[in-house]
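Just dropping this structure here.
Entry: chain A
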Amino acid sequence: MSTPLLEIRGLSVRFRTPDGVVCAVDQLSCVVERGQTLGVVGESGSGKSVTFLAALQLLPPGAAEIEGQILLNGENLLTRAPAQMQAVRGARIGMIFQDPMSALHPLMRVGDQIAEIVRTHAGASRAKAHARAVAALRSVGIPNPDTRARQYPHELSGGMRQRVIIAMAIVLEPELIIADEPTTALDTTVEAQILELIDELKVRRGIGVVLVSHSLATISSVADTVIVMYAGRVVEYGTASDIFSDPTHPYTQGLLSSIPTIDHGRGHLVPIPGSPPSLIDLPAGCSFAPRCVARIEMCTTERPTLTARTPTHVDACLVPPSARRITPASVPAGTGDQ
Partner candidate 1 sequence: GGSGASGSAGPAKKGGTYRVAETDFGFSDNFDPTGEYTAESWAMYRGLLVRTLLGYRLTAGVAGNTLVPDLATRVPTSPDGGKTWTFSLKTGVRFAPPVNRAITSHDIVTAFERIDTPAIAAQYGFYYAPIAGWDAYAQGKSSTISGITTPDDQTISFHLTTATPDFPYRLTLPATGPIPHEVAKCFPGAGTYGRDLVSSGPYMVAGSQSVKITSCAAITPMSGFDPASKLILVRNPNYAPSTDDPTIRRALPDNFSFTIDTNQTDIFNRINAGLLDDSPNTPPASIVASMATSATTKQRIRVVPNDRTRYLSMNLTTAPFDDIHVRKAVNLIMDKAGLQQAQGGPLFGAIATHIVPDTMFNNDSSITSYNPYATPNSAGNLAAAQAEMRLSKYDTAGDGKCDAAACKNVFAIAGNTNQGFNMVPVIENSLAKIGITLNFRELPPGSAYATINTASRNVPFTSITGWTKDYPDPSTFMVLFQSATIIPVGNVNYSLVGLTPAIASQIGVPYPKGATIPSIDAQFGICAQTLAPSTRQACWIGLDKNLMENIVPWVPYLSDNAVHVISGAVTAWDFDQASGGASYARVAVNPAKQSH
Partner candidate 2 sequence: MSQTPPTTDEILRLDHLTKHFPVGRGLLFSRQRDIVHAVEDVTLGVTKGTTLGIVGESGSGKTTTARMITRLIEPTSGTIAFDGLDISNIDGARLRALRRRIQIVFQDPSGSLNPRRTAGQIVAQPLRVHDIPGDHSQRVAELMARVGLSPEHITRYPHEFSGGQRQRIGIARALALDPELIILDEPVSALDVSVQAHILNLLDDLQRERHLTYVVISHDLGVIRHISDQIAVMYLGRIVEMGAASGLVDHPMHPYSAALVSATPSHPGRRQSQRIVLGGEIPSPITPPSGCAFHPRCPKARLISGDHHAAPETCRLHTPPLTPASDGRMVACWYPVEADDNLIDAAHAMTANPG
C-alpha cells in the first residue's frame, strides 16, 4: 500500500498558560487518503483546530509544545524549519477557515490576495498570477470572476467570501485541503452550496480533505472517515457509516442522541450530562468518565486506549461493548437534565 496523503502520529500539543499547562491535543493519530474526506467532530474546545494548526505550524510561535509526527506523503512536516514550512502552506496544503469575513484581509482586493499565493510559490508574473486567480474564482463558481477579483472582501456576501477562501486554498492545486468549520458562519442554503463545492473538489481533483466541524450533521453528509474528539483525544475513529450508524463510544452515542433533527418531532432529547472538563487538570482515567452514563469503576482510574472494534473502526472505551449502548428508547422522557 502506498503512503497515505497525510498521516498524523501521536500528536500532542500543550500550551503553557499562567494557570497551568493546557493539554489541547493528546496522542492524536489519524490518516487522510487522497480523494477522501476526513471529518473531525467534537465539542468546542476539544482540540480540533489546534490539531491542524499544529500540523501547519500555524500556532503562535513559542506558545505551544508539539510532539509527534505529521507525515505529508511520508515526510514529517514537524521537522521542517519554519521557512521550509512556507513552501508547504498554500502550495501543498490549502487551508479554509471558519469566519469568511475576518479571514480575508479587509484592505486588499480579493484577486490580489489569491494572486499573491501564486506569486509567492510559483514565482509567476503579476499578470499571470492574476489570470490564475481569476480562473480559481471561476472554478469555485463565482460569477463574473473578473470584476469580483477587483473587489474588496466587504463587497462580497458571506457565501461569496467563503468561495474566495476556497479559491485561495485550491489555486495552486494542493494535495490536501484542511477546512476548519467552513460553514459554521453561513446560512443553511449557503452551507449546502459550500459543502457541495468541497465535495466536488474532492471528487473532481482527487484532493484529500479534512473537514473540521462541531456539527455531526455536517460531517455526516460529506465525510468518508470520521474522528470524534473529546478533550484533546480521539475517542472514536472509523468510516462515516461506522460512526453514524453504529457508534460504539458512549460519547458519540450521546452526541447523536442530543441532536434535534427534522426527522423527529417534539419529544425529549437525550443529552450528555455535565460539561467538558478543563484541559488543565484532566481526570486521571477516561476524561469522559464523569459525564458517562455507562461508566464503570475502572473508568475513573485507567486511561482507555484506542481499540479496534472492526478493521475500520476503533474507539477508546473501557466499558464492555455490551454495557455501553444507550438508545433514545432506553431513556425515559423527562429525565436527562434533571
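Heads up, the rule we're going with is that contacts are C-beta pairs under 8 Å (C-beta built on N, C-alpha and C of every residue); 3 or more make two chains touch, one makes a residue touch a chain; residues count from 1.
On the choice of candidates, all candidates are chains of the complex that A comes from, given by their letters.
Computed from a predicted model, the values in this text were never measured in an experiment.
Q: Pick from 1 or 2: which one touches chain A in this complex?
A: 2
Q: Can you list the chain A residues touching candidate 2 in their complex?
A: Of all residues in chain A, those touching candidate 2 are 43-44, 141, 143-144, 157-160, 187-193, 196, 214-221, 240-241, 244-245, 254-272, 275, 334, 336-338.
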